[in-house]
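All protein chains but one are shown at their positions in the complex.
Up next is chain A:
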Amino acid sequence: DICLIRSSGTHSSTGGSTLLGYIGIDTIIEQMRKKTMKTGFDFNIMVVGHSGLGKSTLVNTLFKSQVSRRSAGWARDEKIPKTVEIKSVSHVIEEGGVKMKLTLVDTPGFGDQINNDNCWEPISKFINEQYEKFLKEEVNITRKKRIPDTRVHCCLYFISPTGHSLRQLDIEFMKRLSHSVNIIPIIAKADTMTTEERQEFKQRVRKELEMSGIEFYPQKEFDDDMEDKSDNDKIREAMPFAVVGSDKEYQVNGKRVLGRKTAWGVVEVENPNHCEFAQLRDFLIRSHLQDLKEVTHNIHYETYRAKRLNENGGLHPISSSDTQESNL
């Protein structure tokens, strides 16, 4: 809700040039909001981690709806695929008049084989392919009004709660992909660890990430100003978030909560004393969703584009006739 500042012709308290009357520049926020609500926006999230870490459950919990491909009619005990596959599922969800086209990219088979060498390659290829698609559209002579954005805005990397340290595969993956996509590491199935174990594990993981030079989102180098920096510092201190996912509801103290019922108590997903799911959700959706998209577009995509245009003497703009064929 926007409050109109009426200035009665004399000096305004914010400095700058004084306004002699109300103009209405501040209504631009309202105009932007209206437009965004009409067009809606895209958000593409990728989940990576070996099977059994609760990826699908967590995504369902995050978006409070059955959006994972497990629920889209896939059998629960599917066989582990022999190579890493990339499967994406799209849903349109609406809240408060705002439409979001959420695309979830799953990577079954990652880290499940006996020999996991190069299992990050199909994922890297997929991410680059999305950049390539966008680049081709951008470079066209006659461009579409709104280029469909299939680029991966955020990659949630699930760390296994061993309680000891990161695995070799985790470090390899994050090292290789932190420069082409926003990686948010999270500790899966956090109800395996007691509070002390969780703190110790987090510290150790953070140290290892630092030592390996892995820049996870929010990256320090992209903090715009001091305010951003202090906000992001707080978040970086608390990462990686230790989360628990659930899509079942139970009655606790008269309230209905999302949780997991064990013989010794109910793990409440949204209780900050139990796990850090609420923090992750707020961070991911309520405060940094737009920033994730911006960093992807302004930084990761631009890096890719610069690299592509510098090699092979650059891309040639495609004529409209070619476009018709390539868009099939």
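In this text, a residue touches a chain if its C-beta (ideal position, glycine included) is under 8 Å from a C-beta of that chain, and two chains touch if they have at least 3 such contacts; residues count from 1.
The definition used in the following text is that contacts and distances are computed from a predicted model.
S.K.: Looking only at the UniProt record of the hidden chain, which name from "TP53-regulated inhibitor of apoptosis 1", "Tctex1 domain-containing protein 1-B-like", "Cytosolic iron-sulfur assembly component 2B" or "Septin" is the right one?
M.R.: Options "TP53-regulated inhibitor of apoptosis 1", "Tctex1 domain-containing protein 1-B-like", "Cytosolic iron-sulfur assembly component 2B" or "Septin" narrow down to "Septin" for the missing chain.
S.K.: Please identify which residue in A:214, A:267 or A:292 touches the non-displayed chain.
M.R.: Residue touching the chain left out of view: A:267.
S.K.: Among A:36, A:150, A:165 or A:219, exactly one should touch the missing chain; which is it?
M.R.: In the complete complex, the chain left out is touched by residue A:165.
S.K.: Suppose we count only contacts with the excluded chain; which residues of chain A make the list?
M.R.: Chain A touches the chain not shown through residues 51-54, 76-77, 80, 112-117, 160-165, 167-169, 172, 189, 191-192, 194-195, 260-268, 271, 273-274.
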